[in-house]
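Below you'll find the structure I mean.
All protein chains but one are shown in place.
After this line comes chain A, so read on.
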C-alpha cells in the first residue's frame, strides 16, 4: 500500500527546485552556500530509512498520529450533498498540522549540527510548533512574528514563551507574516554559521517547498488509507485552505495521480477579490513574480511592489503561495476557489454549533466552500476536508468580529 502511494508518476520539483515555471532559488549570495548545503543534507536524509523511522516514531508518540478521519454527519446533513469527512489535524499535539513539518525539520537541523533555530509565524501555530520541538530537543529558538499578529494571536505568543522561545515582534510593513519572514531571513543572513531556519510552509527557496511538502504528505497518505477503510474507495474530492499552502499540499500531493479525485484549494478573499489590497488570494487575485526565494503567484502592484493583502485569518494573510500550488493552478490539476472573511466567520460558527468542533479561522475558509462542493459532487459522493487546525486561538478575533465582548458573556 505504501509503495503505491510513494510512486507518484508526477515527479516535482526538478533538480533546480522548479515546479514547472515556479519555485527555484532566489536568495542573496550570503545564503546560497547554506541553502545548497541544506539541499544536500535534505537529499541525503530523505533517502535514509533511519531518519524516517525516527520521524514516524515521534509523530506517533509525541504528536499523536494518525489523526482520525471523522464523518461530519451533521454538516453532511446540513449541506444535503456528498458525505463529508474531516481529517482531524486539529487533534495533533499543539493543535494544527504545523507540527508534522517541525518534527521533520528539527531532526534535519540536528543532523546538520545546527545549534540555533529561527522561525517565522503568522497565526502563531508554526511558532508554537517550532517552540515545542525546540523545547523537546533543547535548542534555543527565536520566532519572528508580525506585531499585528502578536496582537491578534496573544494566546499563541504566551504558549511560545512558556516553552522558552523568544518571540520577536516585527513592526516593519504591516506587521504580518510577510514582514516576519523578511526579518527571519535577515537574521539568517547575519547568523549563517550556526542557525537553522525552520520555514513553516511549503514556500520559500528550494528545498523548502519540497521538504515541507514531504513532511506534510503524512496527512494525505493517512487519509488515503483511512478513506479506503471507511468507504472502500478513494474520495471524489479533497479540499483544504491555502495560505502558503502546507496543509493543502500535504493533503493533495498523494492524490495528484488519481485523476478521479478533484483537488480544491480555498484562498482567503478577505474583504472580497474586488477590493484592492483587501484580500490574500495570490492565485485568483495575483500574478507571477519573485519573493522570499521563489517564483510564484504574488499579490503585487503594477510596478512589482508586494502588496500586504488582508485576511481575518493571520495564517492565510500572506501575499504569496507555495510554488507547487502555482504549478497545480497553471496546469489545472487543482482548482482554487476563495472565501471571504465573512464566509469564514459563518463557517466557523456553523461547525462549532453542528459538529462540536471549533475550527481554526484558516480551516474555516475551506469549510465555507464545502456546501458548494458537496452539492457539486452530490449524494453518494465523498469529500475529505483537511481540518488543519483548531480555533481556540481565534476566539478573541471572532468575538471581536461578531461584536461580542468576552467580559460581557
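Everything below uses one rule, namely that a contact is a pair of C-beta atoms (placed from the backbone, for glycine too) under 8 Å apart; a residue touches a chain by one contact, two chains touch by 3 or more; residues count from 1.
Simple rule for what comes next: contacts and distances are computed from a predicted model.
A.B. asks: For the chain that's not shown, choose its UniProt protein name out of "NADH-quinone oxidoreductase subunit F", "Tryptophan synthase alpha chain", "Cytochrome c" or "Peptide ABC transporter ATP-binding protein".
C.D. replies: When "NADH-quinone oxidoreductase subunit F", "Tryptophan synthase alpha chain", "Cytochrome c" or "Peptide ABC transporter ATP-binding protein" are compared with UniProt, the left-out chain turns out to be "Tryptophan synthase alpha chain".
A.B. asks: Quick one: say which of A:115, A:172 or A:260 touches the chain that got left out.
C.D. replies: Looking across A:115, A:172 or A:260, the contact with the absent chain belongs to A:172.
A.B. asks: If the hidden chain were put back, which of A:30, A:44 or A:260 would touch it?
C.D. replies: A:30
A.B. asks: In the complete assembly, which of A:300, A:340 or A:397 touches the absent chain?
C.D. replies: Selected residue, touching the omitted chain: A:300.
A.B. asks: Using the document's contact rule, name the residues of chain A that touch the chain not shown here.
C.D. replies: Residues touching the hidden chain, for chain A, are 16, 24-34, 172-173, 178, 182, 185-186, 189-190, 192-193, 288-293, 295, 298, 300, 302-306.
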